[in-house]
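Take this structure, written in structure tokens, and hold onto it; I'll ask about it next.
Missing here: one protein chain of the complex. Every other protein chain is in place.
Naming follows writing order (A and B), and every chain is counted from residue 1.
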Amino acid sequence: MNPLELARAQPGPAFTVTLDGREIEALPGQTIAAALWAAGVTSWRTTRGEGRPRGVFCGIGVCFDCLVTVNDRPNQRACLLPVQPGDAIRTQEGTGHED
Amino acid sequence: MRTELAVVGAGPAGLAASLAAAARGVHVTLIDAAEDAGGQFYRQPAAGLGARRPRALHHQWRTWERLRDGLAASSTVRHLTGHHVWCVERNSASSGASGRSERSAAFGVHALLGRFQDEPVTVHADAVLLATGGYEKVLPFPGWTLPGVVTAGGAQAMLKGGLVVPGRTAVVAGTGPLLLPVATGLAAAGVQVAALVESADPKGLVRRLPALAAKLPEAAGYASRLLRHRVPFMAGHTVVEAHGEDRLEAVTVAALDPAGRVRPGTGRRIPCDTLAVGHGMLPHTDLAETLGCRVDGVNVQVDDEQRTDVPGVWAAGETTGIGGAALALAEGHIAGRSIAARLQGTAPDPREWAAAASSRTRLRQFFAAVDSVCAPPAHWTEQVTDDTVVCRCEEVRAGTVREAVHGLGAGDLRTVKLLTRAGMGWCQGRVCGPAVAGLAGCDLTPTRRPFARPVPLGVLARTDHPAEADHTTEEGPS
Partner (left out) sequence: MNTRLTCDVVVIGAGMTGAACALYAARAGLDVTVVDRGPVAGGTTGAGEGNLLVSDKEPGAELELALLSNRLWAELAEETGERAETGRMIEYEAKGGLVVASSEQGLAALTDLAAGQRLAGVVAEQVPADRLRDLEPHLAPGLAGGVYYPQDSQVMPALAAAHLLRVSGARLLTGRTVTEVLRTADGSVRGIRTGHGDIHAPAVVNAAGTWGGEVAALAGVSLPVLPRRGFVLVTEPLPRRVRHKVYSADYVADVASDSASLQTSPVVEGTAAGPILIGASRERVGFDRSFSLPVVRALAEGAVRLFPFLSEVRALRTYAGFRPYMPDHLPAIGPDPRVPGLFHACGHEGAGIGLATGTGHLIAQALGGKAPETDLAPFRPDRFEEEAA
């Protein structure tokens, strides 16, 4: 049993997005975080103080641990942002801003 | 955009209130950040996932169907999805709920719209219901920042909304009534649940049986599911450490003595790639606090009609005190009826909601009993080593907090924040607040957060913001 089977899901056609240039498949309606979990990825950010890895923690947009860069926009909450075809997702370091 | 009643939050409380007010002829705008109604409790799989059996993820499905169908059938509830409310502003010109005939609306509900939450929208309303729900409280322990450690509610939200699970083998731990559905939900979705670890003392559970009896059938249902999925239930235990380098590999679970201290030598290592952990819930009170509503402890204060002490502002559901979906429905219903009467300039008749009022009383008593049993271990701070990160955003360690308390004279959340940065980061202390309060030995008091979520400065700076545009045009239903 997996969650899709449990809910008898018949998702729309999967599409491709990239994580740091690597192609991964995502399902319509998923958040960025859900797509990354489905691809087996559980961390996509390192902290600005100690460079420690982080991913989903609260899952509902409260904790901001899952911040990620999507289409050059840093510090997006992966657990809230719906994934769209062609999204360029990048792991982010530090503040997420370049300089 | 102008409405009579703006309801913030489309969970059980907000839905019940919207339907109750709309049934009495009120024009309602229901505003929520998610793409679908339901809130956290009735969070639905995204439409694109084509779930034909979403009820497999849920409890009390028939209630949800009633709410969902009621919303769909209503012509007077406008549901705004994807609206992230960051502030409710009280307009100084008018005075609230009886303001139907006044020239400008009493409140401006400011939201961010769009995929990247960068477009401003304002809804003007004569009355506001805050049904902003709650979020999970997690107390720190060594290793809790490792990827793979998620909140119990977070694991559930990702499962319900995205039909995904975080790993293959999970430990579900902490305390409170949320752990049971999370453990059974993950197990049903194919995750091997290696243990359900509840810190509450099993003897305490038995002692409170009379008060908890109402929920016994539900609890029995969970128990049989735990058995079916062969989930070991460890009451009177706690997770003392999460292990791993860059990812969770195992947790150590230990037994608690009756005083709530870890019994030395009882530690047991359980390999897992996921720890779903929670220590209860906290209400979202930011919007209420900024409006000036009285907040007692961590809960927005309301009267029997669910009115706050700010005229024109009602609150219902978790924001007035954690009590679950059924209580939220009762409170929402009462609020909706009260608002309808007050907007029409009449005093409501409480007999109209007698049934809801009696379930409100019963459920509040029930959750008081739950709270007295399902408390985190009394001495949890003893397990928090000085190098444990407490503030996840700013990476402030417990030792730094203790130093501010014992060396610099900080004795409250605000001073600890000023001296350590704990609570100054992205989450604004929502996550670390309970931990810092515990370490500092002070009460958890609500922090003032005028921005309920981050707001782009460009949005703030817009001089043509819709708030002002609408004031001069004076459109509206009445």
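By our rule, contacts are C-beta pairs under 8 Å (C-beta built on N, C-alpha and C of every residue); 3 or more make two chains touch, one makes a residue touch a chain.
Note that the coordinates shown come from a computational prediction; the quantities given were computed from them, not determined experimentally.
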Problem set entry | Which residue of B:Leu113, B:Leu419 or B:Leu444 touches the chain not shown here | B:Leu419
Problem set entry | Which residue of B:Gln156, B:Thr290, B:Thr320 or B:Gln383 touches the chain not shown here | B:Thr290
Exercise. Please identify, in ascending order, the residues of subunit B that touch the omitted chain?
Worked result: 87, 89, 110, 118, 290, 292, 394, 404, 407-412, 414-415, 418-419, 421, 424-426, 428, 448-451, 454-458, 460-461, 463, 465
Problem set entry | Touching residues on subunit A - with respect to the absent chain | 48, 75, 94-95, 97-99
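Keep this in mind: only the chains that are shown with their structure count from here on.
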Problem set entry | subunit A - residues contacting subunit B, complex | 1-12, 27-31, 33-35, 37-38, 42-43, 47, 49-50, 52-65, 67, 73, 75-76, 79-82, 84
Seminar exercise, completed: Seen from subunit B, its contact residues with subunit A in the complex are 33, 35, 40, 45-54, 56-57, 115-116, 135-136, 145-151, 153-159, 161-167, 188-190, 246-247, 392-395, 425-427, 430-431, 453
